[in-house]
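The structure appears below as structure tokens.
One chain of protein is taken out of this complex; the other chains stay put.
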Amino acid sequence: MSASRTSGRRALRLTATLTASALSITLLAACGSGGSSDAAPASDGQPVTITFWGWAKGTKEVVDAFNASHKDVQVNFEQIPSGVAGGYAKISDASKAGNAPDVFNVEYAALPDFVSQGAVQDITKLVSTDLKAKYLPQAVELTTLAKAQWALPLDAAPQALFYRKDLFEKAGITTAPQTWDEYRADAQKLKAANPNTRIGTFFPDDPSTFEALSWQAGAHWFTGQQDTWSVDINSSQTKSVTDYWQQMVADDLVRVQPSFSQQWTASLQKGETAAYLGAAWGGGVLKSTLASTPDASGKWAVAPIPSWDGKPASGMLGGSVFAVSKNSKKAKAAVEFATWATTTPEGIKARIASGTSSLFPADPELIPSAKAAFNTDFYGGQDIYSVFVDSSKSIRPGWTWGPTMGLTNNAMKDVFGKLGQGGTIQSAVDAAQQGTIAELKNRGLKVAQ
Amino acid sequence: MTDRTTGTTGPSRAATVRRRGRGGAPALLLAPFFVLFTAATLVPIGYAVYLSLFTERRSGLGFGAPETVFTGLANYGRALGDPAYRDGYLTIAQYCLLYIPVMVCLSLAVALLLDSVLARAKRFFQLALFLPHAVPGIIAALVWTYLYTPGISPVLDALSGAGAQLDVLGHPLPAVVNMAVWEWTGYNMIIFFAALQAVPREVLEAAVVDGAGALRTAFSIKVPLIKASIAMVGLFTVIGSLQLFTEPVILRGASPGVTSTWTPNMYAYTAAFERNDYGLAAAASVLLALAAALLSYVVTRATRGRSARRTEATR
Partner (left out) sequence: MSTHAKQHRPWALSKAAVNGALVLVTLYTLLPLGWLLTASAKNTPDLLGGNTLTPGNFHLGQNLHDLATADGGIYWRWYLNSLLYAGGGALLCAFICVCAGYAFEVYRFRGKEKLFGLVLVGVLVPTTALALPMYLLASEVGIVNTFWAVFLPSLVFPFGVYLSRIFVAGYVPGEVLEAARMDGAGELRTFWSIGLKMVMPGFVTVFLFQFTAIWNNFFLPLVMLSDTKLFPVSLGLYSWNSQTHAEPQFYPLVVTGSLLAVLPLVIAFVALQRHWKAGLTAGSVK
């Protein structure tokens, strides 16, 4: 019943009305065969059971809270590996085989790919203007493709710098770096203080950090105008990022290790990596990654991500949406669940209170709830959400993801993987540019030259 | 993944009196196998060939429904024209060049050692050496990945304590070769050992009478006598190598030098599941099966020739 408590949720109220009589009837079976049509619960009183795949931290808690407070819709949650770690392949596979879940999480970057594959359902008709107005405009922009609404945004992912205060202090650094020049200088200081310490990591297996840094620098990799794509992966803005990180790698000021790998986790545990360039959600991930490490807690702090000119600027690193799969016959129930998970204080509290998530809600009204629910002991009691709020205001508008990100990312990381053996970041960028254009053409799409 | 290492000749002598099939008994006995064989081998290949002739095309910005068009051999052109696909075969070739000599020499050496009168506890050694073969490839790869990771591996820590820094993860090829050597040496050693046991004792005694030492007997008498087994193991290993998939896929999590298209199998997998390009995936698989068929032909030719000669010699 808590669902109808919050005002202004038209979709919910509609569903509630439809089920009002149904609720009094005895619940019969648990198995969800009620998906006969697009409509909400069948009139025989059985709840609609939808299946849901995701991997974001705290998702299980959200589902439990939803199931406990809803009788008309029940969610069957399955945890899958994160997108780049095989989750996307799994969703594609299931989608082709006709057994995709009703609703699943994807990152903004992957959404156009899934829409282009025909794996996602157009939910424009199920999303009211009121609902849309709740989310950050950047997030709505990224879920609107070819004028249709394809997903509901869960979180915005403003970038942030996570760092070990104690290690920075030992190296004589008193404030977090504000510019990339300072970041580089601090990297040198940290290494000088302890030859085994690096300021951060270049992730060769996952280009999303590099993409967010290019976004921050003002690049626009994809632009779709009318029916033509232009691809500017190797633009001059990207080049400044490329050259900077190439130099950091060449001077051995950052480690080159796969993201969230054994090596990376081990080097964080041992204090050999002193900082992490992440996004808001990284706060919870970092905390749970180091949960079993004694004496890690309380030493970390969060700062805005450094910028080129010292003025706040951010891209978006990751960030997830709820998409309804093409063949789901329970789109309405799926949207009801996604709406609850992304726009109600209960939904966000359940996630953050799990202690493992620090995501930044795409619905700004929920930020106070998120802030109140997050236990900041790991960050020495710092108010990390106010850092994220500032950062979110500096997210550069106008970024678009292309429909070939799976291929673009693969092209880039295949060359990133050769960084130790003579490969360069620039050659990865070039490979991505060429591979992307070739793939767009192969799909029969127009590409501006 | 079984390595079909045996299989040089058909059964050479029939111990039974052959009889004409009556009442359809042979057909009945053969049917289950051939029905399944057709369903799981011939039909999939045919279907893959069919799929490889089509490509999905889209319009606008690419968010509408795709349309499937017949593109003839274009997918084959794309696969063969893609340096990433060709590099996959190059990887396999380099892998074979490193893996086969190392593995064959090691398993042969161990078999010779075990065959020597000096060896003790033969049964124990055979079992201990064969055990890695009982470990699923994915688990072997997981364990070795731990043992390759600096700061986690006790082996690398011990080595770096002794002053030797080994960057295994930076060199995926030898890293994968080592996993394969570990998994297959014992297996092939058993084949060599069995072949050595079958060497007629008179030949060896004659060598001793001639005053040949143990080493000379091993290299100039025993090894030439089991040449057919060695050739067979080598060639079948090439065919097994074309299938390389599990080990690099696991290693990839720790060693980004392993690309998404590192082997032809990985290329096909990536095309199907990450690019959703079924036509390309089908073409890549068909080409791989063709390459395997070609190699198989060479294998059967080569081994048939050899074993025929060997049969002549022993008669």
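To keep things simple, chains are lettered A and B as they appear, and every chain counts its residues starting from 1.
The rule is simple: a contact is a pair of C-beta atoms (placed from the backbone, for glycine too) under 8 Å apart; a residue touches a chain by one contact, two chains touch by 3 or more.
This is a predicted model, so every value here is computed, not measured.
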| item | value |
| --- | --- |
| Contact partner of the left-out chain, one of B:Ala65, B:Leu118 or B:Ala162 | B:Leu118 |
| Options B:Ala79, B:Val110 or B:Val258, residue touching the unrepresented chain | B:Val110 |
| Hidden partner chain, residues of subunit B it touches | 1-2, 4-23, 25-26, 28-30, 32-34, 36-37, 39-41, 43-45, 47-48, 51, 106, 109-110, 113-114, 116, 118-120, 123, 125, 127-140, 142-144, 146-147, 151-155, 157, 182, 185-187, 190-191, 194-195, 197-198, 208, 214, 229, 232, 239-240, 242-243, 245-246, 250, 253, 265, 268-269, 272-273, 278, 281-282, 285-286, 288-289, 292-293, 295-296, 299-300 |
| Hidden partner interface residues of subunit A, rising order | 55, 57, 78-82, 85-87, 90, 93-94, 96-99, 259-262, 265-266, 269-270, 285, 288-289, 291-294 |
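We adopt the following convention: only the chains that are shown with their structure count from here on.
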| item | value |
| --- | --- |
| Mean-CA-position distance for subunit B and subunit A (Å) | 41 |
| Complex contact set, residues of subunit B against subunit A | 55-66, 78, 84, 145-146, 149-152, 167, 169-170, 252-261, 270, 273-276 |
| Subunit A residues touching subunit B - in the complex, by the definition given at the top | 85, 88-89, 92-93, 96, 112, 115-118, 145-146, 148, 204-205, 224, 227, 229, 256, 258, 261-263, 266-267, 270, 403, 406-407, 410, 413-414, 416-421, 439-440, 442-445 |
